[in-house]
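First, the structure itself, so that you have it in front of you.
Every protein chain but one is kept in place in this view of the complex.
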Amino acid sequence: MQSIGEALGLAIALVLSGDPDLLEIVLLSLRVSLTATVIACMIGLPIGALVAIGRFRGRNAVLILMNALMGLPPVVVGLLVYLYLSRSGPLGFLGLLYTPTAMIIAQTILIAPIVAALSRQVIEDLHAEYAEQFRSLCLTRLQTVQALLWDARYSLLTVGLAGFGRAVAEVGAVIIVGGNIDHLTRVMTTAIALETSKGDLALALALGIILLVIALGVNAAVQSVRMTAARQAYV
Amino acid sequence: MKSDAEDTPTADAPILPVTLQGVALRLGGAFVLEDVSLELGQTGCTAIMGSNGAGKSLLLRMMHGLIAPTSGDIRWGGAAPSEVMARQALVFQKPVLLRRSVAANIDFVLKVRGQDRAQRDALLDHVGLLHKSAQPARLLSGGEAQRLALARALATEPEVLFLDEPTASLDPASVLAIERIVSDARSRGVRIILVTHDLGQARRMADDVVFLHKGRVAEHSTAQAFFPDPQSDAARDYLNGRLVV
Partner (left out) sequence: MFKKPFAATAVALIIAGAASAQDQSIIVQSTTSTANSGLYDYLLPIFQNETGIQVNVVAVGTGQAIKNAENCDGDVLLVHAKASEEKFVADGFGTERTDLMYNDFVVVGPAADPAGVAGMNDVQGALAKIAESEAPFASRGDDSGTHKAEMALWKSADVDPTAASGGWYRETGSGMGATLNTGIGMGAYVMTDRATWISFENKQDYSVVVEGDQDMFNQYGVIPVNPAKCPSVNVDAAQTFADWLVSAEGQEAIAGFKVADQQLFFPNAPTN
């Protein structure tokens, strides 16, 4: 197809032109999705760790729920957040609809279960190794969770990355709660959706290529941190 | 941060001697330890010996409180194992080291036990690892890793130190280095309970020997009596290098 070559050329030209609108969209994408990832980690990691080391009734049900929530459709999350943040919704008075904050909230809800479920697995594996030693040292549950989270930090980076990847790539939630408003809530994915609906497939694809490159960059940065850690046997 | 045991009523009561009364452990339907009754004295080093599968490591873990016996009673001067666990330390055959630096491994226990962090360098120096403080713990050699595990155990200032085959698969120099550290602890009054297959080590270290055979105590003798003249057939065969089934 000629439009892939065309899109690649356009992507390069767009980047080289230093288009301020493009920069704005890219920065907003990163700001929204990175913030959502950080908040989702603050929520998801402790939950994942507690479920990993916990032996309680209903644990299996929690595991199933956590794994099922990983498949939350973005558009459903968007709709739920919309209904809450809408002026006619319970949190409408906050005036958050059609702001980046609303997009952060939606993406956080979308990826917190991913962070919790994946970190649960990582921490459970590590705990299998540490459990006896930690019990012998008479660690409290909080100390155990803290130590596991810290020692699994490089593996958990990958978990955060999985969450970030899902956040930065989703369009269904942010387009509903953000509204794709130019210069306010337009991010890479909603811009791509917009250009597609305008039939400007080459520009849409060019933006897609730029998004892919950004994702590659973030992944490469994390991977290099992990490799440094692996050399020190910290992974 | 205070450890749990310090808040219990028995915090200062003596925990030795330890007595085991009719202790049994059943795993997967079969008894792996049965009718174990022992009293281990206030001081010195006890070696727990026996062939593979005799139940040595399980006995050690039960005494420490990591495993609960199926029946019978273990008393540390009147207290249950779980109540005094914090006054004991266990060094595993394969050291479980945190994914951190050598120094951070010691810092970690000092911090969680609420102890003076300034002791760290002295502890590392004591086990000959001060020059490796900043190195990743998991890149240490087998002998160094076990010395770090020992230093970490000693950092908790235990009254009882359990060692589960601490020198298995280490070279002779490393074995001697570890024995020196353990002997030093013992001379400072730490009660040593050691599982080992190494006859030479048992001879060098032990004051008394508990010999397990098929989950039962075949004999419990002083080291002076055990090595020249074991009382049980199983121990005799073991010392003579015969396969005991």
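Note that the chains take the letters A and B in the order they are written out, and that residue 1 is the start of every chain.
What we mean here is this: contacts are C-beta pairs under 8 Å (C-beta built on N, C-alpha and C of every residue); 3 or more make two chains touch, one makes a residue touch a chain.
Note that the structure is predicted; figures quoted are calculated from it, not measured.
Taking every chain of the complex into account, the omitted one touches A. Of the candidate positions A:73, A:95 or A:217, contact with the unshown chain belongs to A:95.
Touching the chain that is not shown, out of A:7, A:77 or A:104: A:104 (per the contact rule at the top).
Only one of the listed residues, A:12, A:128 or A:181, touches the absent chain: A:181. Annotation for chain A: contacts to the undisplayed chain at residues 31, 35, 38-39, 41-42, 86-89, 92, 95-101, 104, 146, 150, 153, 179-182, 184, 194, 196-201.
We adopt the following convention: only the chains that are shown with their structure count from here on.
The geometric centre of chain A is 46 Å away from that of chain B, both derived from CA atoms.
Looking at the complex, you find that chain B touches chain A at residues 1, 3-5, 61, 64, 66, 85-86, 88-90, 92, 96, 98-100, 108-109, 112-113, 136-139, 156. By the touch rule above, chain A contacts chain B in their complex via residues 129-130, 132-133, 135-140, 143, 147, 150-151, 232-235.
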